[in-house]
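Each remark here refers to the structure printed beneath this line.
Excluded from the complex is one protein chain; the other protein chains are retained at their positions.
Order of writing sets the chain letters: A and B. Residues in each chain are counted from 1.
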Amino acid sequence: MTSAMNEPRPAGVLIGQGLDRLDGPLKVTGAAPYPSDFDLPGMAYASLVRSTIASGRISRIDRGPAEAAPGVLAVVTHENAPKLGRGPKTILGAAPPPPLRDDRILHHGQFVAVVVAETAEQAAEAARLVQPEYDAADPVLDLADPRAKVRDDPWHVDMRRGNLDAGLAAADVTFQATYTTPENTNNPLGLFATVAAWEGDTLTVHDSTQWPYNTRGALARSFGVPERGVRVLAPFVGGGFGSGLRAWPHVILAALAARIIERPVKLVLTRPQMFTAVGHRPNTVQNVRLGATRDGRLLAIEHTSDSPVAMEDDNLEPITLGTSTAYACPNLITRDRQIRLNVPCPGSMRAPGEAQGNFALESALDELSYDLGMDPVRLRLVNESTVHPQTGLPWSSRAMRECYLQGAERFGWSLRSPEPRSMRDGDWLVGYGMAGASFLHYQAKCQARASIDRDGTAYVRSAGTDIGTGTYTVMTQLAAETLGLRTDRVRLGLGDTDLPMAPQAGGSGLTGALGGAVHAACVRLVHDFLRLVRNDPESPLRGCDLEDITLHDGRIQRTDDPTRGETYAGILARHGLEELTADGDSSPPRGDMIALVGSMVTSRLGRFGRAAVRATRAVAPAGACGAKFVEVRVDPDLGLLRVTRIVSVIDGGRILNEKTARSQITGAVVGGIGMAMFEETITDAGTGRIANATFGDYLIAVNADIPEMDVHFVGEPDPANPIGTKGVGEIGLVGIAPAIANAVYHATGRRVRSLPITIDRLL
Amino acid sequence: MMRAFEYVRATDTARAVEMVTADPNTSYLAGGTTQLDLMKDGVLAPERLVDITHLPLRGVTGGRGALRVGALTTMEELAADTTVVERIPFVRDALLLGASTQLRNMATIAGNLLQRTRCRYFRDPAVAACNKRERGSGCAAMTGTARMHAILGTSPHCIALHASDVAVPLVALDAILRVQGRDGARGVPLTRFYLTPGDTPDVENLLRHGELITAVEIPLPALGTRSGYLKVRDRVSYEFALTSAAAALLIEDGIIVEARVGLGGVGTVPWRAREAEEILIGAPATMEVFRQSAERALEGARTISGTAFKVELAKRTLVRILRTVSGVVA
Partner (left out) sequence: MTGAAARPPRAAAPYEVDLALRVNGITRRLRVDTRVTLLDALRDVLGMTGTKKGCDQGACGACTVLLDGRRVVSCLVLAAACEGRDVTTIEGLAHDDGTPHPVQQAFIRHDGFQCGYCTPGQIMSAVSLLAEGRGGSDAEIREFMSGNLCRCGAYPNIVAAIREVAKAGDDDAGV
C-alpha cells in the first residue's frame, strides 16, 4: 500500500459520500432476483411437515395418503431418508443436527417429512396428509426446570478481574436487580427459500443465506460430495438479521428432495415455519450487581445470565461478555449459563447477546444513577475507559465520550428535569432516557478478486452477500476510489461461491473484512499494471512504482507530471491482453486475537496476566460504540407508550457511505423499538408450541410507530482495519431497549425490568 | 394450504343462496380476507366456493333515519360515505382503525361482521383442543398465556374474542342485518345476531347455512348526537384491539339524554354495554358518572392470567371515550 493511495482524497471524492444505493433501480422495479424468484425448467415444489409435539418419538408415520395425492413425486421421512452428514463447525458452534435422522422429536415444529409434488399447491395439500403418531414425552421448556441440563461457561468467555466481594464491600452504594428479556424472532420479510438442482454429484443452490461458503460446506458434508461441485448463489436476500448464518435443516431437505426426484426443487418456508426453523433471539434471565463510590465510580460489576439452547444443537451467544469491556471497573465477574431445552434452536439475531446483556446493564446503571442522585450521562462519562478494561490495552479508537456529549447536546438533555414523573404534556407523561452501547469487534478472513478489462471497466467480486446492508454500493465506491474509476465503471459481484471466499454478513464484520480484501485486490491490480509497463519503453509510466502515481478516471498518471500517463485500457491493448486480474485478502488484526486471548489470560491470571498482555504493546481493536437518547410519552391511564424522538450518536470508524450507514442505524433503531415495546415470541407451556407465529400475532414495529430520527456519526477511521471501518450493522440496535425503559421510568416512576414494555406492564 | 375446491361465480342472488344452502360443503366467498386465510391455515376446507362479489349488493343508500349498506360494500367505501362521516363518525373511525387500507379495499361490511376469531388456538389445527373447531375437544386457550382473549360473554368452553372493530359501534347503534335464505328474507338485530359460546362455541351466530346477508341497516342517531371510538393497542396502527370502546351521547343541558355504548377487545361477541347505558341515561355528564358506568359494564368479566389486566383497561378505555365525546374536563 502506498501513501498516495491511502490518503484521504480531497473534496469530491467517492468514499463517505451518500451515494444512492446502486442496486436501487433493481429493487424498486421488482427486478432484483431473490432466491424464491428463481424458476428452473422441470422444477417441482417441496413442502415440509412439522412435529406437533416437543419431545418424544414418532411411533408411526404413514406416507401412503400423501404418496397417493395428485401430483406427488416423493414423500421422505426418517424411515426412507438416506443418512445425511452433519455440516462443519463454524465460529457459531456445531452445525444444526441433520434432518430426518431418526424417530426422535427434540422440539415442537421439528421437520419430520418433506413432500415433493408438481405444484406448490399439491405439495402443501399432500404435506397435510402426513399425520404422524407420536409417543410424547414431557418436554423441558423452562429455564427453571430442574430436569434441564446446564452448560456452565459454554464458550469459555466468562470474565473475572479484581475481587468482586472486596469491590462491593468498599462501595458507598450497591445495587442489585434481575432483568428478563423474551424470545424475539428475526422475521426477515423474505420467506427463506431454497431452489436446488443436481447434475450428478454437482449441486447448484439458490438460498436465503448470509454466508454462502458455509451453506456450501454444509451441503457438501450432508451429501458426501466435494465442495467444489456445490455452488451456492445469493445475490439478493430478503433480509436475515442473523437467521441466514447457519445452513438450517430446510436447506438440506430441499437439496435432498431434488436429489431423490432428480429434478430441481423449490422450497419456500411459510411464515409460521420462520418461527421454528431459522433461529431466534434466545430469552434471558439476568442478574446485575453494581457497587459504586458516592461520586459514581464503579467499584464492582457482577453480571450473570441464563439462556436456552436446543437439544443437541449449538448457539454462540454470550450475553454478559460485553459487560466486561463496557466500563472501567476494577472488580468484575461476568458469567453465562446455557440451559438445554426442547425448543427450536436459538441463533443470532441482530446484536446477538449484546442486545439482551446491554438491556440489563444499562437499565441497572440508570437505576444506580437515581440511587446516587447523579445524572445518567455523567455516571457513564465518569466510568468511560480509555483502555480495554479487561486487558489494559489501549483502544484502537473509541469516541465514546463524544457520543455522550454530542448526543446530549443534540437531544437537549439539559432540559430534562431529573425527578421521575415531573414532565407532562396534556394526558401524556414525558420521559427522557439514555443508554450507552458498544459492540465487540469481529473480523474474519476474506478474499476478493479485481479485474480490469479491455474497455477499461472493472469487475470486483467476492462470495459475500448484501442482505440490505449496502455492500454492493460501498464496495463499488471503495473499488472505484482505489482504482481511480467512476462508480459506473465498476461492476460488483457478490453472493456466489464460485467467487473468492468471504465470511458471513454478520457480526458487523463483513464490511471491514471484505473492504480490506477488495482494497488489497485493487491495490495489487494497479501494481500489476505498473509491473506490466515497468520496462515498457512506450509507456510514460515506465519505471513508476505505486508511490509515484495517482489515478484519475481510468488513467494512471505520474504524480510529478499528471500530463504523463495512460489508461488501463490503453495498457491492456498495447500488451494484447483482454484483462488483468489480481487477488487480495484480509485477515483479522493481530490485536483482535491478543485482546480476546488476553481477556481470558487476564481473567485467570489477574494482574500478572494483565502485565503480560500489556507487554505485547498491541492495541485492542474496538468495535463500534454509541450513545442513544430517547424521548417517550406515556398515557398512564391507558398504558400507552409512544417513542417521540430518538438521537443516536455512533462511532462507526470510517463511514464508507453516509446514506447507507445512516439507514443501517435507523433500521436497527426500529428493530430496537420492536424489541423494547412489541416483540415477544410466546411458547405454550406444556406443549412447546409457538403460540403467536404469524405477523398478526407477533408484533413488529409498523411505520406509524416510528418517529423522525437523528443519526449522527463521530469518530475517526479505525487504525485496526485497513479501510478504517468498524461495522455498523448491530450498534444501532444496542442500547435502544434500555434507553426506552429508562425513559419510561423517568416519565412514570415505574421501572420495567422485563421486555417488552407493553400496555399491561404500564397500567 | 388449501384443499382443492370448485370455484363458481354467482350472477344471481337467489341462485347463489340455493347453491350454498343445498350443500353443507359449499361456502360463500366475498372479500376473502377471512375465508382464504382460514382455508390456508387448514381450519376451513369447503369443497366449493361461490363467489358473490358480482352480485348487486354494493353501495350505501339513505333512508328514513337509517342507512342501508349493501353487504358487499367495502370497509373503505363505507368509511368514505358522507352520511357516515357526518352523522356516525365513530363508525368511520372504527372502520379506518380496523385494518390496513389494502384489507379495507377487500373486506366487505358483511364479511367484517362475520369475521372469525383471531384466537391462535382456533387458527392452528396443530392444536387439538378447540371447542370452536370441534365441539367437545376442549379449549387450549384457557391455559395459554396470550392476551388476545375475551373476558365478557365467555364460557368454560371458549374464551375466543370477536375482533371486529366496526361491529362495536354497529351493535351500539342497533344495526339490523337483512338476511336472505332459500325460503325468504328476514331482518336480524345485530345485538341478537351473535351468540356467546356457552356449550356450543362452534355456533357463532343466527345465520343458518346458506343464508346470505344482503344488507346492513344502520339507524342514525338523533341530530346533535356526538360519537367516538377509542382503540387501545400497543402499536400505533395495524393491530387488533386490546380494548376498545364506542360511545354515542346526546347531551342536553349537561344531562345525558341518550347513550349508546359498545365495547371491543373484550367480548366473545361485539359487546353492547347496556348496563353502562342505564347508568348514563338521565345522569349528568360527569367523570363520576362515567366511572360508575364503566364499573357496571365490566361487572361480569371473567379472566385468565393473561387477560386480567383487561378489566381495568376496558373501564379506563370507556371512561376516556365518554370524556372525549362529552367534552367533560377531567
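Heads up, the rule we're going with is that a residue touches a chain if its C-beta (ideal position, glycine included) is under 8 Å from a C-beta of that chain, and two chains touch if they have at least 3 such contacts.
Since the structure is predicted, the reported quantities are computational estimates derived from the model, not experimental observations.
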Field: Touch criterion as defined above, residue of A:Ala120, A:Ala137 or A:Leu405 at the omitted chain
entry: A:Ala120
- prompt: For the full complex, which residue in A:Pro188, A:Gly291, A:Pro344 or A:Gly570 touches the chain that was left out?
  reply: A:Pro188
Task: Check each of A:Ala32, A:Val173, A:Ala612 or A:Ala685 against the chain that is not shown and name the one that touches it.
output: A:Ala32
- prompt: Tell me, which residues in subunit A touch the chain that this view leaves out?
  reply: 20-21, 23-34, 36-37, 39, 65-66, 68-71, 119-122, 125-126, 128-129, 131, 187-191, 236-241, 268, 270-271, 467-470, 659-660, 662-664, 666-671, 694-696, 700-704, 706-709
Message: Which parts of subunit B face the unshown chain closely enough to count as touching?
response: 1-7, 9, 24-25, 27, 29, 32-33, 36-37, 40, 42-47, 49, 51, 53, 76, 99-103, 105-106, 125, 128, 133-134, 137, 202, 204, 235-238
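As a convention for this text, only the chains that are shown with their structure count from here on.
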Between subunit A and subunit B, centroid-to-centroid distance (C-alpha), Å: 43
- prompt: Inside the complex, what are the residues of subunit B that reach subunit A?
  reply: 1-4, 42, 118, 120-121, 124, 126-127, 140, 143-148, 232-240, 242, 309, 312-313, 316-317, 320
Message: For the complex, give me every residue of subunit A touching subunit B.
response: 47, 50, 52, 70, 120-121, 124-125, 127-128, 272, 637-642, 677-678, 682, 684-687, 689, 691-694, 696-697, 699, 701-705, 756, 758-760, 763
